[in-house]
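Okay, structure first, notes after.
Complex shown without one protein chain; remaining protein chains in place.
So that you can tell them apart, the chains are marked A and B in the order they are listed, and the count of residues begins at 1 in each.
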Amino acid sequence: MAPLLELHGVTARYGQVHALHGVSLTVDEGQVVAVLGANGAGKTTTLRAVSGTVRRDGEIRFDGRPLGRHGPETVARLGIAHVPEGRGTFAELTVWDNLRLGGYTRRTSLKDDFARVLEYFPWLEERRSQQAGTLSGGEQQMLALARAFMQRPRLLLLDEPSLGLAPLLVTEVFRIVKELNETTGLTVLVVEQNAHIALQAAQTAYVLEVGRVALSGPSAELREHESVRRSYLGY
Amino acid sequence: MVELARRIDLRPHRTYAGVSLPVILGLFAACVFLAGGCLSSGIFAQQTVAGLAQGAVYASLALALVLIYRATEVINFAQGEMAMASVYIAYQLIQWGFSYWEAFVVTLAVAFVLGVVIQVAVIRPVQHTSVIAVVIVTVGLFILIDGLVNWKWGGAIRFMPAPFGQKVYHAGGVAFARQDLGTMAVTVVSVVLLWFLFQFTKLGLGMRAAALRPAAATLVGVRVEVMLAIGWGLAAVLGAVAGLMAEPAQFVLQPTLMQSVLLYAFAAAVLGGLESPAGAVVGGLALGVFLNLVGQYVHFITSELRQPFAFAVLLAVLLVKPTGLFGRSRVRKV
Partner (left out) sequence: MGAVAGTAVVLALLPFALSGYHQALAAKAGTFFIAILGLNILIGYSGQISIGHGAFMAIGGYTTAVLSRDHHTNLVLTMLAAFAICFVCGLLVGLPALRLSGVYLALATFALAVSVPQFPLKFSKYLGGSGGVQSARTVSPLWLYGVGWSAAAILFVLAWLILRGRTGRAFRAIRDSEVAATSSGVELPVYKTLAFGISAAFAGVAGSLFVLGTNGFAQPSEFGVILSLQILIGAAVAGLGSLGGVIVGAVFVGLLPEISSSVPLIGSSHGQDVVFGLLVILIMLLLPTGAAGLVPRLRRLRARA
């Protein structure tokens, strides 16, 4: 079976500054794949290259179709949900409007989707008319996940979900991601500083260093890998 | 889970509610004052109603400015001239034999298209360069449209049929012009329609998202550029409504129709906080009533001082609340 997402020699730059120097990776359908690396290694840029929010070159295929020419709106419509760094919630809008925006590209009724999302995030119901900006950081991250889930994506791009969250909440976020993956078969590409928790959640992982893939393999193997242990896990 | 989140996350919850208590109390006091005045004096009541009608025109144009400001962070200096040009289009349609209200509807449609075309043709290309470049482009549009209208129709005074007739109603010794009531009704209808569009339709949701956070909006599949273009179209429609309602109040049509209205609309929009549609409407109405009452009772403020006086009040408000009555203070980025 062809992989759901395939990057081959992808480069990207911000103005004159190159951030990716030829990244190749594959994500199979139904998998959780983690991208690890230090600050500035190009993790976020890799996700942005997929969703089309950065200028990029090289080959990016989603479900066999090339994505290279498409802007972010089209990529979103093809079934890729991107939860960016800082979560991308609409702080000024209500929780409910945020969820409605998740289903923006669909013409059909969103009733079933709301019900499905509430199964995973039941507390959203009582907060539906609250402004999203008044939620706590953890709640906002959950809302971002819920909104992405409303998009009925085939692939979820998740950027640093642990950022700014207390350790207990980080565990909770990853538990939900894992649950969505197991119960609905959602494919996830997650970028994470916290290698420990990311390797637990993911089946496969890539380690980026200065815009290139330095290491890759099944999470279990990487966890035992000498340099990963020393640089990212700290033991 | 939520309990957990609450316990752990100790950061203060930011609030986005724009209106502060003193402002609400002040507005309430003003309403009480107006109601009292209307009950005790017929002239006062008459001036208040006329002021509300004037204010409704300011409010429509202010709302148009706010729509564009929210989406583009730019004041559209050409908004008044676009509205004025729309009135000339209506005038031309009536000359061709349309009835007033047929011309009204067609004009709004044409205004929408013109707004979209302007956004796509000249605003979008400079949008990402600098704010000042966009402002200058709208100033250029101001001069261009003014020149075009003068060229095509000339500066001479023209007359249009009165949409609501010249009838005057009497109630309890107070005279209400049908024209004023009609202006208010049209404004209320357009504001309610707009509110409905933004609050309850998918298009409105997309437009709000695109205006607030364009980058995040693209990620959920909102076509931000399309939304901005539609925003300009809607602003042009609102402007056209303002223009068509301003024309009968001035009894004649000439190219300077909207210039003073634009200034008051600026003042109204700023008074309301520039980002708040409700603020623009309240600001417009308040300004209309206030100026009319001051004109009636304060004799020092003659017609020459009307504009300076309006702006002095605006300045005073800004010095107390630098982001307007309904504006929220923004945290400055370092």
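Note that in this section contacts are C-beta pairs under 8 Å (C-beta built on N, C-alpha and C of every residue); 3 or more make two chains touch, one makes a residue touch a chain.
This is a predicted model, so every value here is computed, not measured.
**Student:** So there's a chain missing from this view; which of the remaining chains does it actually touch?
**Tutor:** B
**Student:** Of the residues listed, B:A109, B:I143 or B:L203, which one is in contact with the missing chain?
**Tutor:** B:I143
**Student:** Out of B:L274, B:V289 or B:L325, which is the one that touches the chain we can't see?
**Tutor:** The missing chain is touched by B:L274.
**Student:** Counting contacts across the full complex, list the positions on chain B that touch the omitted chain.
**Tutor:** Counting over the whole complex, chain B touches the hidden chain at residues 69, 73, 75, 77, 122, 125-126, 129-130, 132-133, 135-137, 139-148, 150-151, 259, 263, 266-267, 270, 274, 302, 304-305, 307-308, 311-312, 314-315, 318-319, 322-324, 332, 334.
Just so we're on the same page, only the chains that are shown with their structure count from here on.
**Student:** Based only on mean CA positions, could you tell me how far chain A sits from chain B in angstrom?
**Tutor:** 42
**Student:** Which bits of chain A are touching chain B when the two form their complex?
**Tutor:** Listed in rising order, the residues of chain A that touch chain B are 51, 53, 71-73, 76-77, 81-82, 84, 88-93, 97, 100-102, 104-105, 123, 131, 133-134, 136-139, 142, 147, 151, 166, 168-169, 172.
**Student:** Can you check the complex and tell me which residues of chain B touch chain A?
**Tutor:** Per the stated touch rule, the residues are 1-2, 4-6, 8-9, 11, 13-16, 202, 205-206, 208-209, 212-213, 215-224.
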